[in-house]
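All protein chains but one are shown in place.
Chains here go by letter, A, B and C, matching the order in which they are written, and residues are numbered from 1 within each.
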Amino acid sequence: MDAGGSDTVRRFLDVRSRTDALAERLSPEDQTPQSMTEASPAKWHRAHVTWFFEEFILRRDPGYTVYDETFRYLFNSYYETVGERHPRSDRGLVTRPGVRDVTRYREHVDAAMVAALESGRLDDAALDLVELGCNHEQQHQELLLMDIKHLFSTHAFGPVYVDREPDVPGEVAPMGWREFAGGVHEVGAVGSGFAYDNEGPRHRVYLEDFAVSDRLVTNADWLEFMADDGYRRHEFWLSDGWGTVNQTGWHAPGYWREEDGGWTTFTLSGRRPVVPDEPVTHVSFYEADAYARWAGARLPTEFEWEVAAGTLGDARGRLLDPGRCHPGRAGSAMVGDVWEWTASAYLPYPGFVPANGAVGEYNGKFMSDQHVLRGASAVTPAGHERITYRNFFPAASRWVFSGLRLAR
Amino acid sequence: MDAGGSDTVRRFLDVRSRTDALAERLSPEDQTPQSMTEASPAKWHRAHVTWFFEEFILRRDPGYTVYDETFRYLFNSYYETVGERHPRSDRGLVTRPGVRDVTRYREHVDAAMVAALESGRLDDAALDLVELGCNHEQQHQELLLMDIKHLFSTHAFGPVYVDREPDVPGEVAPMGWREFAGGVHEVGAVGSGFAYDNEGPRHRVYLEDFAVSDRLVTNADWLEFMADDGYRRHEFWLSDGWGTVNQTGWHAPGYWREEDGGWTTFTLSGRRPVVPDEPVTHVSFYEADAYARWAGARLPTEFEWEVAAGTLGDARGRLLDPGRCHPGRAGSAMVGDVWEWTASAYLPYPGFVPANGAVGEYNGKFMSDQHVLRGASAVTPAGHERITYRNFFPAASRWVFSGLRLAR
Amino acid sequence: MDAGGSDTVRRFLDVRSRTDALAERLSPEDQTPQSMTEASPAKWHRAHVTWFFEEFILRRDPGYTVYDETFRYLFNSYYETVGERHPRSDRGLVTRPGVRDVTRYREHVDAAMVAALESGRLDDAALDLVELGCNHEQQHQELLLMDIKHLFSTHAFGPVYVDREPDVPGEVAPMGWREFAGGVHEVGAVGSGFAYDNEGPRHRVYLEDFAVSDRLVTNADWLEFMADDGYRRHEFWLSDGWGTVNQTGWHAPGYWREEDGGWTTFTLSGRRPVVPDEPVTHVSFYEADAYARWAGARLPTEFEWEVAAGTLGDARGRLLDPGRCHPGRAGSAMVGDVWEWTASAYLPYPGFVPANGAVGEYNGKFMSDQHVLRGASAVTPAGHERITYRNFFPAASRWVFSGLRLAR
Partner (left out) sequence: MDAGGSDTVRRFLDVRSRTDALAERLSPEDQTPQSMTEASPAKWHRAHVTWFFEEFILRRDPGYTVYDETFRYLFNSYYETVGERHPRSDRGLVTRPGVRDVTRYREHVDAAMVAALESGRLDDAALDLVELGCNHEQQHQELLLMDIKHLFSTHAFGPVYVDREPDVPGEVAPMGWREFAGGVHEVGAVGSGFAYDNEGPRHRVYLEDFAVSDRLVTNADWLEFMADDGYRRHEFWLSDGWGTVNQTGWHAPGYWREEDGGWTTFTLSGRRPVVPDEPVTHVSFYEADAYARWAGARLPTEFEWEVAAGTLGDARGRLLDPGRCHPGRAGSAMVGDVWEWTASAYLPYPGFVPANGAVGEYNGKFMSDQHVLRGASAVTPAGHERITYRNFFPAASRWVFSGLRLAR
């Protein structure tokens, strides 16, 4: 860290420009709607991450001119401390500011941020917030792509976000196991380099001996589960999962559709045949858990996962490539391609204390009734992934790029 | 009618251009969302009315090149005969075609329609459909404004559709009565000039002696009802109305809000103080009915209304003025400013038979559980109003420009 | 009327005892639950009709000792004027008073009523309320049977309310037509004998020439409609009806089930094969309307029905026989077996004014968004039927014993 100097400016502008690059392929109309309460308009993502810098850094400078006071209400996501905000379910109705205004808002904040960073006036706490804001924006880059995929998937004629060549199906090795010895292990962020507050404190856990599979579960694997009536045999399912299957009619992963006897899936390049050697994605926790039971295995806990990933060095699977936005063939790396559901509920680590003030709401208040995913996905920006990273979603979520690995 | 000649072309192009003029004040973002299931995106309105001409006239010409086959699915509203269609509640998620494509679609269909009209090839049935299509588009001009008003009203900072000077409050005469003798009267469309199928057949009804008020109920009148606890006294309300009031918390007309001790209302020119001498608008049937009972009166039936309006000559209140889009001072005309709830359920006239084919779905299939409104409103295009016109909405609707007149 | 003398006592006790006779076949458990919001527990019906006499007659006598002050809250149905009341949807949770207490309550009120009637102290207004209370209780006898049928139908093993011999199927004559001349007709209650307020004032209506079918639509007729895909062809259906069919999956009348290739229906004597020559029953307004359109006919208006029924003398179909509780073979009478959906919305007659006080809430406040049924059914107590009687239910109701007759 250079105390807010040119490296931070470069880092800041790099993150910011990548968001804009992702939005470039989207028309003003594409950037406006919200296809479900959990998703947000692309325009909203672009404004919200900007508001984050304005709210938590620029507003503390009495010399800063707020771009538009109404944006505090319109683009606050969930920070109760900041005050009243637009209802989440109605984000798709906010047509003004439009895309062009949001771009101007971004430029205004960028200029002020660069000036602040270059001035050397920002103290360490502020610089930490800049880094938090950059990570926050990277997280929203992934959300923006998840949400656009969901939006486009509701269109009967499958719009294309990015053109790409069809994949050439290949071979995947049979699944093997990596064994690990039990005992007391240390987990959690070590404190050097950025990490979210929920990744710490680093602490000890006791693990039994365990093994994790040496690759992700693939679409080919999943088709076997389906062929074996996996979606129709209650014995594999948690009670809430079985209820969800019966209520929703799930009988294949999210975005899959049976067409002319084969399966297709919706991708950011339109509807495509399911590629057998890719990791299965857009499955819920319930499905991942049922698959594992069908396979005579289980999901790893988040700590088993972290211990296992810690032994593998720097190997990465596929992270965000804006020209692809889709996982590749299942390989041996543990981080990348798809987020991996774990057996762990999202709970605070021993001694966890949220940050003071509004940013304390970033993670801590969501620690109930969600499930931890580990790793990263093909729409996670490179550099944003960490083996201590704790992603979390409710058990029935399927719009995440989520898959699974087995444990036993 | 000139059998599809230049008058029809002029008429067609006039209607078409007025739709575009209404949309000009709206950004692509404004034209995309759907703020409730009953409303539609402006972009959708513009495409749907275009589809109507393509589907019912141009497609019958084997030489016509369909602009885009997917539009039949995307822009069919409710014509079961035409086939599958996009779910009504999800119209706000169709970002493609965008506004620019919709404009091109309109141009394509306009050119083909003008060519067809000028060719003289269209038979009388087709020309009747052209006129139906023009009326259909006028009806959607009103819907487009209703829907934009509703959309903008959900925005915390009240966007302005059209700027206009504030109104200067004036005086309104005390309400008087116009008396009419009972007996057998004829009602319904006479057959010369365009009318919707639901306005006929012309037929006889028996009426008792009756009187209708010589002006609309005003905001000033309504404030008295409110001051007299009108929204809190069950004795004025139909059971379903009382249930609705208790469930929704209604305590003033739609779009009203109490601010600094006074009442404001949302208009297409933004939030404005309630003007006492304007007719009350955005009240539901339930509220209109309760008001009438509070006033010791009742709503007129649609036939009483029609008989009364038939005696008044051509006087018109305010119809659509795109620079205003809001009612004016309550006057003596019966047609204009606000639609008037009647006591009548929307039912077929004796001998009513819907047209053959898909256009038979235009009106007839809605003849249950809706209530008739008569007159026209300040967002009804001039020339679209008729004293036999039967508008209809469910009892709890408030986004219509709807008010009332008393009877006894 | 004998001014409250022995005839009135006899009439009162006769009605009261018939309610108890209907409840005798029901256990305390049977009398407790509420199977849907629109239905009520049998125990509640028995207490509510009793409360009606206590509230509107006995409480006016300062010497009367109220049985239990909490019953005013528990057994008021919908009289806002009387005050707060138990929520309608939760009537099945009121386990106390139990059946035995309700019986004691009935005895207490009966004794007080008989004393009051025999004392000669009741004025004409009070005696009118006694007669209203008797009619009210008869109406609830029908509701009690409708509600028990609905409750029992939810049981997987079909309890029997009353045993009876199976019907021997017979022949029904082909449907013929009775013709009536149009013009000005008088309709509504004439004023001698009891009638509900909603049956008046008697007034003139103008009718076109019309015809009504000389018998009800039978199960055999309905099976033809089903065989001709009547439930799958949108062209016969009102829009709201088609929406209901698609949402609910209706594909046969209420209580019907396909079993071993044949159709059965649930009756108060358990599940039975559908008898072809019986009138179809438990169809909604939407289904009746669709059937009529399929048959190339329509439903009669309530005034056509009344004019037609007025010409037929005293012939009655099957009314309530507690040993049967089910319609018989379709015959020529217009009153009995099943209520007949009409084309008419339930609206006030010209000059209608509800009674003063709480009993004014009996009928008037329901005059929106309901549909008129005429005639009577096989669970209507004999003596309660009238040709001016206006029964009314929402369009989607199917637990009424409701069928139809055609018109053209």
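Keep in mind that, in the parts below, a contact is a pair of C-beta atoms (placed from the backbone, for glycine too) under 8 Å apart; a residue touches a chain by one contact, two chains touch by 3 or more.
Here the structure is a predicted model, which is why all the values come from computation and not from measurement.
Within the full complex, the chain left out of the display contacts the shown chains A, C. Taking the complete complex into account, A:D240 is the one of A:E179, A:E224, A:D240 or A:E259 that touches the chain left out. Only one of A:T65, A:T311 or A:S368 touches the absent chain when the whole complex is considered: A:S368.
Taking the whole complex into account, chain C touches the unshown chain at residues 27-33, 35, 43, 70, 73-74, 86, 90, 92-96, 98-99, 151, 154-157, 159.
Interface with the hidden chain, as seen from chain A, comprises residues 78, 80-81, 184, 203-208, 234-235, 237-242, 285-286, 289, 343-345, 347-348, 350-351, 365-369, 371, 395.
We take it that only the chains that are shown with their structure count from here on.
If the chains shown are joined wherever they touch, the resulting network is a simple chain of contacts running from one end to the other without closing. Comparing the residue numbers each copy contributes, chain A and chain B share more than half of them at their mutual interface.
One inter-chain figure worth recording: chain B and chain C are separated by 38 Å, centre to centre, where each centre is the mean of the chain's CA atoms. Annotation: 58 Å between the Cα-based centres of chain A and chain C. Separating the CA-averaged centres of chain A and chain B is a span of 46 Å.
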